[in-house]
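The other protein chains are all here in position, but one chain of the complex has been omitted.
For subunit A:
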Amino acid sequence: MAALLEVKNLGISFGGLRAVDDFEVTIKKGQLYGLIGPNGAGKTTVFNLLTGVYKPSEGIITLDGVNITGLKTIEINKAGIARTFQNIRLFKELSVIDNVKAGLHNHYKYSTFEGILRLPGFFKIEEAMTEKAMELLKVFELENEADYLAANLPYGKQRKLEIARALATDPKLLLLDEPAAGMNPNETMELMNTIRFVRDNFDMTILLIEHDMKLVSGICEELTVLNFGRILAQGATGTVLNDPQVITAYLGE
């Protein structure tokens, strides 16, 4: 399998603070990759670097053979990286289906003119968008809530909707920032199945940050452990989780 994401020597400083230092990772196509570490280790900063929220001080990020270092967030999304957020960021005043349709924005186009004058193009493309959005909502069992306001969804479903919206942008790589945060064990189990389903059915490569060790050991094939912005351990899940260094720094005896 070819490498989809290659990160070399990635680093960023905020003033005197070295938030991420010499971060390297290679993720193959179709892999489920985990990024773990104690609070403040720099996991979310890595996500923000990958998605262009922060500009890296040094290092190279290559997605599918294309150098995307230093690009803007929009361009990186167009290149094929979509993400979810640690603290859910939905479009709360939009309906569930409109959240997903917003994700389809760059793939289904008609002009402003057609929209305002309600020309045939508007109806044709809106219908195709609705169809595609419903398809995605079905995957996440949200089809019955399509007309609800996103803000009115229960917590677990909001997390799912965020993943659905990210998938709507048709990415090559999906970044999930603590998808199981705040979920009960049942919801987490369900989420694990959904993540696996997404990987298999959408041919997706997934990089996720997670604290729930059951989820991490359950679905991730490889792991990187961050500590104080540096890589502590990297490799197959089983090996990494048994690494004595990882156990002292993060998992505890």
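As a convention for this text, a contact is a pair of C-beta atoms (placed from the backbone, for glycine too) under 8 Å apart; a residue touches a chain by one contact, two chains touch by 3 or more; residues count from 1.
Here is the rule we use: contacts and distances are computed from a predicted model.
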item: Protein name (UniProt record) of the chain left out of view, among "Glutamyl-tRNA(Gln) amidotransferase subunit A", "Fe-S cluster assembly protein SufB", "Branched-chain amino acid ABC transporter permease" or "Spore germination protein KA"; value: "Branched-chain amino acid ABC transporter permease"
item: Hidden partner chain, touching residue among A:Glu24, A:Glu58, A:Glu127 or A:Asp200; value: A:Glu127
item: Identified contact with the non-displayed chain, of A:Ala166, A:Met183 or A:Met204; value: A:Ala166
item: Hidden-chain contact residue, picked from the options A:Arg89, A:Lys124 or A:Lys214; value: A:Arg89
item: Subunit A, residues in touch with the chain not shown (by the definition above); value: 51, 53, 73-74, 77-78, 82-83, 85, 89-95, 97-99, 101-103, 105-106, 108-110, 112, 115-118, 122, 125-127, 129-131, 134, 143, 146-147, 165-166, 168-169
